[in-house]
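This report concerns only the one structure given below.
One chain of protein is taken out of this complex; the other chains stay put.
Right after this comes chain A.
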Amino acid sequence: MRTEDLIKALDADASSKAMPLRSAWWLAAGAAVIIAAVVFLLTIGPRPDFMIAAHTMRFLSKFVFTIVLAISAFALIRALSTPGASTGRAMAGMIAAPLLVAVAVVLELFMVPEALWGTRMVGSNMMICMGFIPLIGIGPLAIFLWMLRYGAPTRPVLAGAVAGLLAGGLAATFYAAHCFDDSPLFVATWYTIAIAALAVLGALGGRFFVRW
């Protein structure tokens, strides 16, 4: 087929419509939040003393970390799924969540006696944490990978990993409402491992599933 002929075919298909990627991302984000919420509420649900805990800094700080991670990953994944979009600023934004966690860890180390560091870090919930963050995040991850297919990421593996971070940030936000371990030492260790697992899964999805 000559290129001229191909152009005729493409032109004849000009009227076919697809939702703009930007709007589709917001729709996907909404669907992912709903799925994560449903899985969370049907399985572990919020901790019984949620309202009381909401008055403590440590409890609230968990949401700051996870929501900042989700927002920065959402900004980056939208840029990564658009060819030619600049990703520099969104990429720099990904430092925010780890930085906040690092600051909180340092503060915690100052405030808590050294003898308690170990117990704070190990906590009481780490297996649940490492099980349920991926479980809540897997549905959203599938949606985000599907969205990457709908988009046009020129770096599919990286975009897939960011899809995992986004799913992880979202899942961890819900999980944080259940978890009794509020110490930044716990969050920095186990949340990170659980979210990293989703990022690895996302990168694999990007490698093998996101082709265009």
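Note that contacts are C-beta pairs under 8 Å (C-beta built on N, C-alpha and C of every residue); 3 or more make two chains touch, one makes a residue touch a chain; residues count from 1.
One rule holds for everything that comes next: contacts and distances are computed from a predicted model.
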"Sigma-70 family RNA polymerase sigma factor", "Lipid II isoglutaminyl synthase (glutamine-hydrolyzing) subunit MurT", "ABC transporter permease" or "Ubiquinone biosynthesis protein UbiU" - which is the UniProt name of the missing chain: "Sigma-70 family RNA polymerase sigma factor"
Option touching the unshown chain, where A:W26, A:F50, A:F180 or A:W212 are the choices: A:W212
Selected from A:M19, A:L60 or A:V200 as touching the chain missing from the view: A:M19
Contacting the left-out chain in the complete assembly, out of A:M1, A:L42 or A:A115: A:M1
Positions on chain A contacted by the hidden chain, ascending: 1-16, 18-22, 24, 81-85, 151-152, 154, 211-212
